[in-house]
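Have a look at the structure that comes next, please.
With one protein chain held back, the other chains of the complex are shown just where they sit.
Order of writing sets the labels: A, B and C. Residues in every chain begin at 1.
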Amino acid sequence: MMQYTFASSDGPIEVTLARHGEALQLSGYSLAQHDRGRLLVTLANGTTCIAHATKVGDVWWVHLNGRTYRWERIEPGSSSAHDEGGLVAPMPGKVLEVLVREGQSVEAGTSLMVLEAMKMEHRIVASTDGMVAHIHFQAGEQVAQGAVLLDLEETE
Amino acid sequence: MMQYTFASSDGPIEVTLARHGEALQLSGYSLAQHDRGRLLVTLANGTTCIAHATKVGDVWWVHLNGRTYRWERIEPGSSSAHDEGGLVAPMPGKVLEVLVREGQSVEAGTSLMVLEAMKMEHRIVASTDGMVAHIHFQAGEQVAQGAVLLDLEETE
Amino acid sequence: MVSKVLVANRGEIACRILRACSEAGIGSVAICAPNDQGSLFTELADEVVLLEGTTIGETYLDQEQIIAAAHSTGADAIHPGFGFLSERAEFARHVSANGLIWIGPSPEAIDQMGDKMTARQTMRAAGVPVIPGEEVEEVDEAKTLEALRGAAQRVGYPLLLKASSGGGGKGMRAVHDPADFDQAASAAQREAIAAFGDGRIYIERLLTGSKHIEIQVLADRHGRTIHLGERECSVQRRHQKVFEEAPGPTMTPELREAMGQAAVAAAQAVDYEGAGTVEFLLAASGEFFFLEMNTRIQVEHPVTELVTGVDIVREQLRIANGEPMSCGDLMIRGHAIEVRLYAEDAANNFLPAIGPLAVFRPPEGPGIRLDTGVREGDDITPNYDPMLAKLIVWAPSRVEALQKMRRALDEFVILGTTTNVEFLRDLCDAQPVIDGSTTTTTIDTLWPNGWNPPQDLTLEDASLLVAAGAETLGLHRQRERSAKEGTGGPESPFATLNRRYP
Partner (left out) sequence: MVSKVLVANRGEIACRILRACSEAGIGSVAICAPNDQGSLFTELADEVVLLEGTTIGETYLDQEQIIAAAHSTGADAIHPGFGFLSERAEFARHVSANGLIWIGPSPEAIDQMGDKMTARQTMRAAGVPVIPGEEVEEVDEAKTLEALRGAAQRVGYPLLLKASSGGGGKGMRAVHDPADFDQAASAAQREAIAAFGDGRIYIERLLTGSKHIEIQVLADRHGRTIHLGERECSVQRRHQKVFEEAPGPTMTPELREAMGQAAVAAAQAVDYEGAGTVEFLLAASGEFFFLEMNTRIQVEHPVTELVTGVDIVREQLRIANGEPMSCGDLMIRGHAIEVRLYAEDAANNFLPAIGPLAVFRPPEGPGIRLDTGVREGDDITPNYDPMLAKLIVWAPSRVEALQKMRRALDEFVILGTTTNVEFLRDLCDAQPVIDGSTTTTTIDTLWPNGWNPPQDLTLEDASLLVAAGAETLGLHRQRERSAKEGTGGPESPFATLNRRYP
């Protein structure tokens, strides 16, 4: 029995694998090593497919039947990697405009900031209803990828 | 200075590489590591090309400008890997017919043996003028790849 | 006489042109910014010149460096590809003034078409219908917004703000509500200035429910100007095409003839030479309106190549060399579809993405063409446009082409960087795509709240098993080590050598 925790939008998911002979199993699915870094998955209905998997940082990227899934592994004992409520820069760029002020209440979907990256403008949008607790960058500043741009406190 | 010996049809070739800064050099040619297992070759006239190289057993396979070269490395102290005068089976198969007898003198180009492999017949042909010293297999026998089929003593 | 071509571009289009040169027996030179060293296109050139500089302006847009590179390598012609300097008339002039052959139309033609406001006026004069709208010639910055507001009122809503120097959706904004006008106009201007150094904006009526149909034209110096039929490129997101096909699924021979003749007239109005594309909006009424002319090779040229059998890039080389083009009468056969593979998060408003192409395995089989600028192991950085490759299929019929595209996209494995490949796959199942009724607003109509991948709990669970199983089996340790070794790992005494090319 091997146990792993992965992050998901609904909170952490615990996955417990059973070893059955040479295969790994999880609730009716079965997995075996194929070749060239690929895995053979047998679905509960008996059909098989070949999965590609590769790990980049903490994230497993999995390709299966034309779909790609990303599962961030949470190592035992570590806290969640994401600052909750922090809105991060998706890539390096420049802040063009800040559309809110600290303390302002916003609804989900409100544009908070305009970022320029890859020669295009991108809007940073509130993911939930909440209150802007802190603004970390002002217009004109350069931001690195992953930089927390604003803190948003979720409204109860 | 690094020195290697490679086998060739004209006998062993000694190659002495000089290290010049970050590049390796040999009589006007220069070599640098590229990526993905490839190498960047600069010819004496200054033009460059990308070479692919991989080693299978003792043999370096090199692809360069549309041509493929094979160089068998002879490790220091080892004797030559080939039995001189031995005619070997190029692949697994079955001896269909032996066309000569021991002691027979043959000219270069004489058919010595008929081998069946990959569903086709192949003729084993004398590479030089010589005398058949020993026949190792008879018609109907299976031979493994690389098995010496006949010994041919070269005529002086 | 064209004997050695410098390709003033990068990525997939540079690959396309460099291969064409190689097949034509013409020497080739690539130019390469320091952050592009080791890119696929640099390996397809006979010679590579390393540019100095870090930004695009200091490298691929630096006319002096590029012309110096042509001189130092003995190149006698420059192919600009698309984007970058391809539609800069001053560069075309500069190239010619330096005794080099410009593979493209005259600087005058570029000027007349490149400035979208001038182009509208030229087309009106040539009798080619243009979209109702208004150019704003106001130069005083303080008064521009006011002038634009006035024009907007006259054109009416919904409307489209467009940069006069624009292209690729940059500096473009749709405005449905007058209340949003000021913000949209400012954003469009800012983007236009950043992208093109020219903030002039014009206004067109937004013709919703229209198709984007464009006509490929070719013109040589022997008096022959022809069209190669249409491409339909209605499926767009962020005003950028993602799905293109030829022939247009609803095209009739009569309409093709009419639009083809209009496109030829447009090209002849500016004494066009080489390959170009005249873009039209085709309204639901059957009327068509001139949008703009792209005076260069286009991203989506492969679909025309596959249905007409014309090698457009090869014809560009012939025409620049003063030869007559080699293609005969128009002969359209079968159906071709292209999708653009972007490094972007389709589920998050198509936000560009970056990362390593840890796994990049394109689909294989008959009828599939991949024009790629990247391969496995490359890093996708924010330095350049996020378009990585184009996947193009051809089949005898549109139905079969869509079937082939579905299989191809299902088999395309890209891990490590988020791409739009699943979005493209879902597009192939969308009803307007299946029945050919796509318009420029199809994506917004299909996914008004943005696209999200369809949920399949069975596959999702299986993918969790794969992630956990791969962790157990240590697949990541294997890949990490081999990746290190592939680029000259610690065992190599020349660990830095892999930075020495070219």
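In this text, a contact is a pair of C-beta atoms (placed from the backbone, for glycine too) under 8 Å apart; a residue touches a chain by one contact, two chains touch by 3 or more.
As the structure is a computational prediction, the values presented were derived from the model and not from experiment.
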| item | value |
| --- | --- |
| Chains shown that the absent chain touches, full complex | A, B, C |
| Of B:Glu116, B:Glu141 or B:Glu154, the residue in touch with the unshown chain | B:Glu116 |
| Full-complex contact with the absent chain, from C:Ala75, C:Ala187, C:Leu291 or C:Val310 | C:Val310 |
| Hidden partner chain, residues of chain C it touches | 15-16, 19, 22-25, 302, 305, 309-311, 314, 326-327, 331, 333-334, 364-367, 369-372, 395-397, 400, 403-404, 406-407, 472-474, 477-478, 481-482, 485-486, 488-489, 491-494 |
| Missing-partner contacts on chain A, residue numbers | 22-23, 32-37, 40, 47-48, 50 |
| For chain B, residues in touch with the removed chain | 2, 4, 6, 13, 15, 17, 24-27, 29, 31, 33, 37, 39, 41, 43-44, 49, 51-56, 60-69, 71, 73, 90-93, 96, 114, 116-123, 145 |
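Note that only the chains that are shown with their structure count from here on.
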| item | value |
| --- | --- |
| Greatest separation from chain B - chain, by CA centre | A |
| For chain B paired with chain C, centre-to-centre distance based on mean C-alpha positions, whole Å | 50 |
| Where chain A touches two or more other chains at once, by residue number | none |
